[in-house]
Each structure stands twice: as C-alpha cells, then as structure tokens.
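To start, the structure itself, in structure tokens.
Left out: one protein chain. Kept in place: all the others.
Presenting subunit A:
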C-alpha cells in the first residue's frame, strides 16, 4: 500500500534559525497520524510547508507517490490537502454554508449563486460527518467545537484526502473532544489520512494509529501507538526522562492569614459568589470552559462589569475600577488568550516584560533609563528561561510556550501579592509546563497568593491547595486537601447548580 502523503527529507530555515532539518513523515490512507513535539519543535512549520504556506528549502512532498510542489495554500487545497488551523479561518458574520463555499460558490448561467445547491451539499457533508448544525446560522453564534466541525466540513468539501488538525482539542470540553474523535474515526473509515497535533498524550492513545516525534526541528522516531507508552513518548519529545512534572506536595498551611475576601455578583446574574484567598496558597478555579471562571477572575481586577463587588484586601475594603487600580493594590492577572489579551505583538520581548512597571526605571522621572530596564529584562528572561536570541527579539517570532513565559516574566518581581493565572499552560509542551508549575510553587512559597484557572484536571489536582468548582456561571463546590480528586471535581463541574443555594433573591431567569 502506497502512502497517501509522504514528506521526504524536508528542511527549512528562517533567518537565524533552522526550523526543520531533514524531517520525514509518511501517512497512509485511513490513518490518524499523531505529530508530536514540544513547542518550537517544528510541527507547525512542517504543516505549513505541507499546505503550501511555506516553501521547503530542501525535500519533497509526495501525494499518492507523486512529487508535488505547492506554491500557495490554494494549490495545496486543490491537490486535496485540508487543514484546520489553531486560529480558525471562518468569517464570523457569514452563515455556515457561505463559509464552506466561500470563494467557490456554485453559480448558474447568469453568474448568480445557486443557494439551494450549496444547502444540499452542506447537508450532505454534515450527514457524512454525522453532525447536526444549521447551515443557515451565522458562524459566530456556534460553539468553538461546532466552528471546528464546520472547518472540517469545509476541508472535506474540497475533497481533501489529507486532513491536518493542528491542536484541535485545545479549546474543547471533554464531551466535545469525544464528538471530534467520533468524526475523526468516521473519516478514517472513509479512507481520509489525518495528521493530528495535540499536547494531550491521552488523546493520542485514544484516537491515533501511528506517531511521529520531532524535537528541535529534527526527526526523532516514528512508531505505532501500540508499541509505545506515555513515558516513552515524553522522553522522546524532550530527550530526557521526566518523572513527575509537578513539584512535590507540601502540607497546606491552614493558619496562613486571609489576604483577600471577595463577594462578586456579575452584572446580568442574580446570585453572588464569595471566595477567600490566603497568603501563599494556590487556589484552583476548576470547571468546564464557559462556566464563569475567567469572568469571575476578570471581575476581581475590575475588568468585567459587576452588580456587586465587595472586595476586602487585608481586611480593608477596596474598589477596583480598572485593572490599573488592581495593579496598584498588588493584584495581577495573566489572561487566558496570550495573543489577544496578553502580549503587545509588535513589541520586543523586553518591552512586553517591562510594560506595566516602567516607573521602576525612572532616571529622573519621567524619563526612562534604558540600561536599567535592560538589566531587569535580562534577569527576568533568564529566570523563566525564555528561549529568544535577545531581549530585542519581536515577541511575535517566539513559539507559544516562550510567549507565555514572556507574559509570566512581566509579573515577576513586581511586588504583586496576588497573581491570577488563567490557563497558564494552554498549548504549551511538557517541559515548559513543569517549569511553569515549579515557578508558581516558588511564588507561593514566597507568600504570594495564586489563583489558577485551568481546564486540565491533572494540573488542578497536582498543584492546588484548595479548589473552587464552577458550573453554569457560579461556584458550586469548594474542595480542599484530600477532596481534590479528578472525579469529584468533574462530578461537581457537570451538575446543574440548585436554584435555592444563592444568597440573593432570584427573579425568574434574569438572563
């Protein structure tokens, strides 16, 4: 059986970096092939070459044994290669069916769009995938998962024989991941060859057939899923053994003084949630995506509209009108979406790091001392081990993990007493993850109180002293010590909160 897709001895360099060095990948029909590697290992670069977005310096792409050259994404699509990007390429205000056929709408003899034909084809595609989405609905009204399924449908409508899924599961809830896998298995039966990228190794074992591992732009190995296990894969990816990615647990200090007490009611909700945070503790916000965790965190720093916001810091009542007020009081938030909410992309690493504490570098105010700024940046970048050629490197040229480290570096040595990490390890490889965990632990041991919002249960159970579980926009459970277990958290996260356990009178569904 010949391979549907083979990439042979591909190399690609960018100014100053060798992104790929002699990498090969072979995928057969009806196979789900996992592409593994740390951030910056070259996975995305390889996929962009496959899709004609980059041209390889060396090496060949073969489809069904035939050497092909793609000079653009359009070329690759026409040849039957489809890709679902990490950042979706759908137009939010167009309908599902308009998105699927965008740019190649079927037309009648007068040049007008044949809507009925588009609809029929869309229904046929959705039947094939066994998904139930209204083709007339505007894309922005769909859930992230449904948007992804539309992307897949779009790729298939182009008769894709090879489908690349670049970290499709990252924004999905566990149930949605199951639905995605169901679709992937269906496509496998239909003979589609798939390349699947994910940082969640469990998923690889659930759905994939074969695995190829890259490290630092080079090919490490390929094997069948059945021939390997979790630890062996991790070792292949980072080139050394990792015993435990979480720092050792220490007994919780139950006598630590309470730093923060908050009672928050969202603008359009009828209930209020209250929480406390002690000095030096790591408090987890667990729950499904969209359960109100990030909103509550944002409300804490004055970045989200609230109806009630009683916040006491060290027993003193405070009021935050904006994140700047919260920063003045020593509370910082590292947002969920680093590109949209965290980084100033046109800025260098250094300028990103010092942005919110420039006043430390006054030479006489209001002028800045560049050299003092540079010293601090160098130290901070070393502390979190940002891999970048220099502090002047534009932050947008870094890999996701290193970008996240830049965001973290911004908040170190700021004199903050409370740090809120929203999904600190999303899209980050194992090595960098364990560094970030150790760093959070170290900050906590220095007396900084940490709130960690995470959708990854191992992270919550492995790191938190106490956990608040969210469901449907409110806190439904508080767990501590021995109660912090994955299944307990999950059970609370999926329960509908009772109507009567609220401290405010309820008017019928104020939403």
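Before moving on, here are some points about what is shown:
Basically, contacts are C-beta pairs under 8 Å (C-beta built on N, C-alpha and C of every residue); 3 or more make two chains touch, one makes a residue touch a chain; residues count from 1.
Just so it is clear, contacts and distances are computed from a predicted model.
In the listed set "SigE family RNA polymerase sigma factor", "Aspartyl/glutamyl-tRNA(Asn/Gln) amidotransferase subunit C", "Putative sugar transport system, permease" or "Response regulator", the entry agreeing with the UniProt name of the missing subunit chain is "Putative sugar transport system, permease". Within the set A:85, A:205, A:246 or A:347, the residue that contacts the chain not displayed is A:347. Summary of contacts with the chain left out: across A:22, A:250, A:413 or A:483, the touching residue is A:413.
Residue in contact with the omitted chain (choice from A:222, A:356 or A:488): A:356. Shown as candidates are A:280, A:332 or A:431; the residue that touches the absent chain is A:332.
Only one residue in the set A:324, A:438 or A:486 touches the chain that does not appear here, and it is A:324. Although one chain is not drawn, its touching partners on subunit A can still be listed: residues 301, 303, 322-324, 326-328, 332-333, 335, 340-347, 351, 355-356, 358-359, 366-368, 374-383, 388, 390-392, 410, 413.
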